[in-house]
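Okay, here's the structure, questions in a sec.
For this view, one protein chain was removed and the others were kept in their places.
By letter and in written order, the chains are A, B and C; residue numbering begins at 1 in each of them.
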């Protein structure tokens, strides 16, 4: 933790230590503002609650009567940055993320980067937009049929779907975006590849990015580009 | 066949008999123009070709290397009619179709009807539009994963998808619409219910028909309403 | 109804008329013993209850929180007969069923027949065994993912699975067999083809019937052949 603190400070971010217990269920943490303006917190040791499957001879499937979409875990998040390259460099140089994909404009300037630390196509993505903004959180679903079930549950409950069910070109996953009652965009996501540490990054050019964003629609929706500040 | 000929003529349509062999692979048929202006042909005895599975100890699955979407059969078609009620009555009274669903405007006037003769949610559907027009043909797929595979194949080949993957409220099936190189709309379709002959018809009101058309999107796309004449 | 009564009696079965209301929710019916010894009842007009989706602007999907496997309908049943050919002839000649598939022994004697009246691969099947016996009832599921969900729910509840998830060669459907608390075999079933009335019957020879019964296992399980009397 001291090592990480030093690395973050060495990059010019002011770090605040948060003690165990200041936030419910959290051990000690480091809190700081990243170059693109969002506040980030690195937490060591979280209380684990809600393991409904158990650790001794557990059922491999959750109880069949869980309400709602019931995603098993968070998958990733997407934030905005005025300078995508600078924002991404922080995660790569200081926190050890690897870049799986990027979008470049005609001048070779980064418009978006996808970064991972867990053998997934992205744990965090950064796309051009105002500093400090959140674009969406994404919840993991186990497969394409869970994606349909999620769409059915959203429509059954009158929730506005923003896009999908569809497939991303970037990450190759299947997806639905929808708005929660606060107007924040959420995603359910499944699939994608499993990059090894030596996975060669994929590059998209801006003119071909319609397929990269939504492979079936091949359009860049203006509504989708809106973010939440 | 004589009986059907009498029934169609009794409804006021002029019937032309087509002899066995005039059209390749077809037995004798009756050809006539239905009240909404499309030409229809009732064929007795079609040559069966292309049964790749065979009739003796057949494989239950097609050879794994069939190219393209490879739908196992046609499912239904949708045509347009200026007077939907009149067009539907012909199919029900003369040809023994049953109505599974209908859309009514605020005056109780039929804007669309879904008709079946094969324990499926629709073998033919008729929606308000110009007489003589075809809206789409639909090909059957075996399940939701085949729908994704179809979307992948369409996008891989640069085919324009009109709508989907999504779900219909009417028929409850999953679907994609896309345009073939002639600009004609095609559909791939799966799911839906299995109505018995005493299935009570479902009614949609025009104001709720957004969910009836596309359950996830809840909008009536103007592009989708375009037809082919 | 009088016509059917005459046809059944003409075949040599004694028919008992059951009045509307004698059985809850049933209209008038004909009750008789079929040649293979099971009691059959043909009912005209059943009360329709439990339509959870409704008839006006219905949701196309059931409420997401239905408990258990929640199959949307019964699909078919399999009964036993000492003389399969004789038992099947009754359904074909008197009740208008069509044969989709059959198994023949080396002498061309029928060991099993699959019969339909609803454009499905089977509404009733008859397999060699003692007269009067029931082999299983089958419930419809919407696709292969529902089959996995059913297996998960069965295992979660400690129910003994007899066979599956697997695929039948006959009917081409996906399936699980399991025993209910009374020891009666039940099936969940999905898929299969949609035969038109001129569908040419499929024939299996006894020596190849391992693939016909369970395509993946290619064995005829002795446990599976047991029936319930």
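Basically, a contact is a pair of C-beta atoms (placed from the backbone, for glycine too) under 8 Å apart; a residue touches a chain by one contact, two chains touch by 3 or more.
Just so it is clear, the model here is predicted, and its values are computed rather than measured.
Asker: For a quick check of understanding: of A:98, A:149, A:167 or A:185, which residue touches the chain that isn't displayed?
Answerer: Here the residue in touch with the unshown chain is A:167.
Asker: Looking at the whole complex, which of A:112, A:129 or A:212 touches the chain that is not displayed?
Answerer: Of the candidates A:112, A:129 or A:212, A:212 is in touch with the missing chain.
Asker: Any idea which of B:15, B:104, B:134 or B:153 touches the chain not displayed?
Answerer: Final answer for the missing-chain contact: B:153.
Asker: Of the residues B:12, B:50, B:64 or B:108, I need the one that contacts the missing chain.
Answerer: Result: among the candidates, B:64 touches the missing chain.
Asker: In the whole complex, what residues of chain B lie against the chain that is missing from view?
Answerer: Against the missing chain, chain B presents residues 59, 61, 63-65, 67-68, 143, 145, 149, 152-153, 155-156.
Asker: List every residue of chain A that touches the chain not included in the displayed model.
Answerer: With respect to the unshown chain, the touching residues of chain A are 45, 48, 51, 55-61, 72-73, 118-120, 140, 142-145, 167-172, 191, 193-194, 196, 198, 200-205, 208, 211-212, 215.
Asker: Take the complete complex as the reference. Which residues in chain C touch the chain that isn't displayed?
Answerer: Touch with the absent chain occurs at residues 144-145, 148, 151-152, 154-155, 161, 164-167, 174, 211, 215-218.
One rule holds in what follows: only the chains that are shown with their structure count from here on.
Asker: Could you draw the chains as nodes, link the ones that touch, and say if you get a line, ring, star, complete or other?
Answerer: Topology of the interface graph: complete, with all chain pairs in contact.
Asker: Which two chains have the most contacts between them?
Answerer: Ranked by contacting C-beta pairs, first place goes to B-C.
Asker: By mean C-alpha position, what chain is farthest away from chain C?
Answerer: A
Asker: From the mean C-alpha coordinate of chain A to that of chain C, what's the distance rounded to whole Å?
Answerer: One centre to the other, that is 48 Å.
Asker: Quick one: report the Å distance separating chain B from chain C, using the average Cα coordinate of each chain.
Answerer: Roughly 28 Å, centre to centre.
Asker: Residues of chain C that touch two or more other chains: which are they?
Answerer: 59, 61, 143, 145
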